[in-house]
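Heads up, one of the protein chains got dropped from this complex, but the rest are sitting where they should.
So, subunit A:
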Amino acid sequence: MCSAKIVPIASHLLEPLDFDLLGDIEIPFFYSYVECGFPSPSDDYLEDRIDLGKYLVQNPTSTFMMRVKGSSMEEANIHDGDILVIDRSLKAADGVPVVCFLNGEFTVKTFKKAGDKAFLMPANPAFKPIEVTEEMDMRVWGVVVWVLHKPVKL
């Protein structure tokens, strides 16, 4: 019987650490005892587990998260309680959901360009579009790249 053993982490931690210090240190490293028999053939095929964080966060230095409150974006599949993954390095483009800072609060809307004009569009008939004007104190804070939504309350 070959049993996989978890390698004690302590010895690994003394190696140089880089900028990701505040992140978790994952050591998905397993090996089999050789002396207990035939080495596991799967050892040659080890890969890291799927890292959802890496998939959702393409540019870690510019990516932030916020939680949604309200229902004005329901038809754009952005619901109350969802988590938004926001990338500040991306530019607002037509039809893209953005997080803006408007009238003293963060708000999520779809950015819409129509000729020279720009609009912040809700996705719920009960709410009105907002035209972006020069004198308005509006800033796009970042572009929504993912909406994390649970299908039912779990």
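Criterion: contacts are C-beta pairs under 8 Å (C-beta built on N, C-alpha and C of every residue); 3 or more make two chains touch, one makes a residue touch a chain; residues count from 1.
Please note the rule applied: contacts and distances are computed from a predicted model.
Enquirer: Write down which listed name, "Putative ABC transport system ATP-binding protein", "Thiazole synthase", "DNA polymerase V" or "Chemotaxis protein CheW", is the UniProt protein name of the chain that is not shown.
Expert: Checked against "Putative ABC transport system ATP-binding protein", "Thiazole synthase", "DNA polymerase V" or "Chemotaxis protein CheW": the hidden chain maps to "DNA polymerase V".
Enquirer: In the complete complex, which positions of subunit A touch the hidden chain?
Expert: Looking at subunit A, the ones touching the missing chain are residues 5-6, 8-10, 13-17, 19-22, 24-25, 59-62, 64-74, 78, 80, 83-84, 88-89, 99, 101, 104-108, 122, 127, 139, 141.
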